[in-house]
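Apart from one protein chain that is not included, each protein chain of the complex appears where it belongs.
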Amino acid sequence: MMTSVVILTFALLAAASVLALVRVLIGPTIIDRIIAFDLVAISIVGMMVVLSVWWKTQLFIEIMLIFSLLGFVGTVAFVCYLHNDPTKLKRVGRKGTSKKEAQ
Amino acid sequence: MFAVILLPALAVPLVLALAPRLGQRVGYLVGAAPLGSAGLLAWLAASTGSQPRVILEIPWVPQLGVNLSFLIDGLSIFYGFVICVIGVLVCWYAAEYLGRKYAHARFYSCLLFFMTAMLGTVFSNNLLLLFVFWELTGVASFLLIGFFHESDESRRGARQALLVTAATGLCMLVGIILLGLSSGTYSLATLADGSLSDYKDGGWIAASCVLLLVGAFGKSAQFPFQFWLPGAMAAPTPVSAYLHSATMVKLGVFLTGRIFPIFHSLDLWFWLVCGVGFFTMLFGAFLALRSNDLKAILAYSTVSQLGFLIGAYGVGSKTGIQADTLHVLSHVLYKGSLFMTAGIVDHCTGLRDVRKLGGLGRYMPVTAFSAAIGVAALAGLPLTTGFISKELLLADLVDARAWVWFALVALSATLTVAFAARLFFNVFTGSKPEALSVHRPGWAIQTPPLLLALAALILGTFPGLLDGTLNAIKVAGLHGEEPIHLALWHGFNLEVLTTALIIVCGGGLYLLCQKSGWKRAEIPTFLRFDAAFERGLDGLSVFSKRLTLALRADWPPAYLPIVIFFLLVSLAGTVAVSSSRFFEGFSAIDISLSPLHTFVAVMIAASLVGVIVLRRWTTQLIALSVAGFFLTFYFVLYRAPDLAMTQILVESASVVMILLLLSRFPSSRLFRSEEKREAKGRIFRVILSGGVGLVMTGLVLFADRHSHPDPIGPKYLELSKPLAEGTNAVNTILVDFRGFDTLGEITVLLIATLGALGLMMRYKRGRAGNDPAPAPGFFLEKKRRP
Amino acid sequence: MKATTDSFLVRALIGLVFLLVNIVSVYLLLRGHNLPGGGFIGGLMTGMSFILLGLVRGWEELQRELPVPPLRLASFGLLLAMITGTAPMLFGRQFLTQYQLHLDYVPLIGEVHIGTPLLFDIGVFLLVSCITVKLVIVLARST
Partner (left out) sequence: MIREILISVLLLVGSLLVFLSGLGLLRFSDALCRSHALAKASTCGICLMLAALILALDNDISGLKIFLVMTFTLLTIPLAGHLTAQLVYRHEQGRLRKPASGQKKSAESKSSLPADR
């Protein structure tokens, strides 16, 4: 019973991270990518929780904490980077569409 | 024994302390050091006699067979005396020659350092130790030649001398190692009496003999390497008198003497040594005839006399050498005095060009007298030691029936007579050109050359005095058995006839050239090896600059693909070559994909594809950190928490730093031009990275199949608890078992940070405009001003 | 990265996050010998927390706030590691021999097991954290 639950949870988390990855790849603006990056971090933490539930070990508690910390630091870093330089936000498209956007 | 070698070196601190106060007179005090060494040496020679005795066998690097072992035998004692006695005279002469304004402390400490190096070379028994001291003399000569470091010419001369002697020194080192490997020992004493045949593989012996001789030729400025000696004349005259006539250039002769007992039975010995020696003698004499600067003439004459000395070793190879020490002694005496007189002339008139000098005899009679004796000895006129040594060499040549060399020696002797006569008559006699202002030199500066000249004269007229000492310092393997008997007159034989002929022709040649006013007396350009050497050096630096630019070392995206491409080609090549052995284990791999691992691997691959596909730097960075997160999760799957933590922390720290770096560029517009250029190389780079990935997987699989028989991992796990009292093996290894590595790592970390700070600070100031050179390597700075 | 986010919320909470992270990093450092953790990881976490602080509050202010210049602390860390390495040589033992001490009745904590590797680890901790902080500050302020 327990293993089937673990497998199902894992599948769900994996699906979440796949979705997040898709968003990272196609995300129109950078902010979508940042959000997706954060979700990836969270889904990995989730996976670790499932693993430690399955293996009944306490080893991974610190790593979960570190992962969430680093997810946060990554987001803050990207946001601060974008905050100072709004030009990066604009759409830099192919074949000159960015000119039209820029006005 | 140590005292003899180290006394001059010990005197250096003394000199450094006293020089500021004593100023010029410190020279006399410095003279005491070689005098002390000479005294000690005399006591040592008296107590041991001249049988070769190895003293002081102190192991220095036992694994390499290098030990501090010194050898006392006739040859080394003789050279030791030459170094010390001439050293005293040179110090005395330098005290007078260097006026107020020169840095006495630096000069004398270099000189003493040189003396120690010379004594060390002469007395060392272990070949590698000899090499060490050999290179030290090279360094000392570099310092001394470049004493007037303001003038570009002396800097060039010093660099040239160092490069040539060091290069030939390297060849010598290879020769020494070859000899050591094939004969099993580096100590000269055992090598000397061991016969050549019993060494393991004879093939190497010829090679090591040639290489050792190349080292000797380089140091003694023989044919291909003779151009550095005239260049070294930019040194102050005491240095020229000491290093470049009496001692340092004699090292090549000394080495030939040392390795004579080992290699003389080789047939190539006769041809190589005599050939190079006597050809250099002729070549040097020819160049001396054609040069005008006083010291240049003396330099080229030294080159030719060294050829004479080295050739002497080649001649007597069957019966053993007769009186090589006599040849060396006579050359030291007259060449030393000639250099010193040249120094006095230069000191008093400030000129060194023979054509502008004349009639100085009236102003400095004592110098003229000693110059006359020196020139007579150089030309080999009777009543001087020069005559006796030339006679002996000619006698050897006649015995050995080597008529080719005999003619060569005779020819170069006539040329020597010609330029020797020019040296004396054009400078000291004849009318004094009015433009010349001459002030009379003090008697103190004239006595050292006078002493040397008188010694040459007295020993020339009464050679018998030398018989006792020459027989005493015979070396078993080197010198012939029967005692030498020197006499002024050996009766009416071929040598006397040729000498008379030489003198007459030489005089005729001198008169001929005098009449033609020495117009053709300048060295043709194709013979100017030193100019060619300089051009070679400059060409080298230009080539390297162009190469770095061609490789676009400053624009990483351009040269990284090339580097990776070659990595790929080499790896793929090795795999292809040994493909059978490489792939034989692969069939046994069980491809059981656990769903979890594959999922994570797929995710990593997907996010990396994202990195390639996405356009802008920031988006690529996000995709990259996603890949990093998944990679860390991989470690978690393998139950490696420490590793996962470190990996993720380092990775996100670097992501933040890259972001900071990115925010430095005002906007991505700046990269427009770069990105255009990047686009077309993209496919090539994708294939390249694919290739690297493939090769890496291959290597990993290969390594997996051939793991080490008894890996150390498990041992650490067992020992971690009992020894280090810690259950976390990763940390106990880091801190306890391999604590030393960690210590090293954190030191490196600190140093690397300081380096990085240096670069970043420099860049910051650069932008503030007050820093002349902006940070190197930031291609932004160089190519385009944003 | 001159001005950072001006949202009040982040500025207020970052202090709490900073505190939490540093507690965990010291905890990781101290238990390093027996459980996953250790000098490097602790040092990096502290470094990250300072980076976080700098990101939110601005680098100049962080530079001013730092109690002690980071490079000096880093070199002190190296010195500490060096001392723990060379000290045993004074007693005739080999370089870097480690000593362990087992205390049973420490008043507050009970049974404690400390040793010189801990000192070594603290040295590493100081060095790594200060280096990360210094590098990031200089990199940020040089834009």
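To keep things simple, chains are lettered A, B and C as they appear, and every chain counts its residues starting from 1.
By our rule, a residue touches a chain if its C-beta (ideal position, glycine included) is under 8 Å from a C-beta of that chain, and two chains touch if they have at least 3 such contacts.
Model, not experiment: these values are computed from the prediction.
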item: Positions on chain A contacted by the hidden chain, ascending; value: 1-2, 5-6, 8-10, 12-13, 15-20, 22-23, 27-32, 34-36, 38-39, 42-43, 45-46, 49-50, 52-53, 56, 58, 61-62, 64-65, 68-69, 71-72, 75-76, 79, 82-83, 86, 89-94, 101
item: Touch residues of chain C, complete complex, unshown partner; value: 5, 7, 9-10, 13, 16-17, 20, 24
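Everything that follows uses one rule, which is that only the chains that are shown with their structure count from here on.
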item: Arrangement of touching chains [line / ring / star / complete / other]; value: complete
item: Separation of chain B from chain C, taking each centre as the mean of its C-alpha atoms, in whole Å; value: 49
item: Multi-partner residues of chain A (each touching 2 or more other chains); value: 59, 62, 66, 70, 73, 77, 81, 84
item: Where chain C touches two or more other chains, by residue; value: 1, 28, 35-37, 45, 48, 51, 55
item: For the chain C and chain A complex, residues of the former touching the latter; value: 1-5, 10, 17, 21, 24, 28, 35-37, 45, 48, 51-52, 55-56
item: Partner chain B, residues of chain A touching it in the complex; value: 10, 14, 17-18, 21, 24-25, 30, 33-34, 36-37, 40-41, 44, 47-48, 51, 55, 57, 59-60, 62-63, 66-67, 70, 73-74, 77-78, 81-82, 84-85, 87-88, 92
item: List of chain C residues in touch with chain B within their complex; value: 1, 28, 32-41, 44-45, 47-48, 51, 55, 71, 74-75, 77-78, 81-82, 85, 95-96, 98, 100, 113, 115, 117, 120-121, 123-124, 127-128, 131-132, 134-136, 138-143
